[in-house]
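For this depiction, one protein chain was excluded, whereas all remaining protein chains were kept in their positions.
What follows is chain A.
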Amino acid sequence: MTTHIDDDMLARYAGISESLPDAVVWSVEDHLDGCGGCRARLGAVVAPGTAVLVAEVGGRVTGSLPAVAPSRRRFAVVRRWSTWSLLPRLTVSVGALLAVLMLDVLNPYHPSPVLLIAPVVPLFGVAAACSRRDDPAWELVAASPQGGVLMVLRRTVTVLAALLPVLALVGWVTATPLVLWLLPCLTVTSATIAVGSLLGVRRAAGVVTAAWVVVVTAPAVLTQQVPAVLGADKAPAWAATGLLLAVLAWKRADAFQRLTSRN
């Protein structure tokens, strides 16, 4: 349930003559800080003279502040969604994909190696989403409100956003149907985060990749057939499993709030 400041409280807050307890004022201001709707309502209840004064002071303050160079802020969003340590991992992942593509093009093999490794390629990057070895500022991030599962999800989305277009391109070149690798890819990523809540994301990525090799890659290489689990008819099962694991990961979000020896 969410709560906004009621009209009576806003009127009392806006009334300069009436003094509210400090704790109440702080709560109101904390809420106003993040709620545009209540700020707009506050603007409507203050005396007209106050609104004019605030607008005038606001204009002067804004005018006196040093202009922030745009170049400094250009990469702010990228910084929030990734770390530098993701870059080498993404580069290696793209390199591995292109190498497999070359192999597939020069020496066609059935089933396609692209199909057999594509779903687990992002896990190499996801492994760095919450790891003290890969994030120099891991302790600062862990001690912040934006740390924990929010940061894990942000960095995972970054890895997927960077790799899925490359995977799509490689799949298109090798005529590998999207449905055969995309749903398993999203499902193993969800599995990594869900298992990561127990083992740590780095270890979970290793465990899930090993499981993939044992269950999918090795049998496919030995039998030279597309494994049944990658059949087009299994798409609903992959989607349902992925969804279930995503819900499980979200339910276990608290596990990412603290650092353990597993991270």
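The rule we apply is simple: a contact is a pair of C-beta atoms (placed from the backbone, for glycine too) under 8 Å apart; a residue touches a chain by one contact, two chains touch by 3 or more; residues count from 1.
Convention: contacts and distances are computed from a predicted model.
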Its UniProt record identifies the chain omitted here, from "Phenylalanine--tRNA ligase beta subunit", "ABC transmembrane type-2 domain-containing protein", "Electron transfer flavoprotein subunit alpha/FixB family protein" or "ABC transporter ATP-binding protein", as "ABC transporter ATP-binding protein"
Option from A:Gly147, A:Gly171 or A:Pro184 whose C-beta touches the chain left out
A:Gly147
Please identify which residue in A:Ala137, A:Val215 or A:Ala228 touches the non-displayed chain.
A:Ala137
Interface with the unshown chain - residue positions in chain A
1-4, 21, 23-24, 26-27, 30-31, 33-37, 65, 68, 72, 76, 79-80, 83-84, 135-147, 254, 257-261
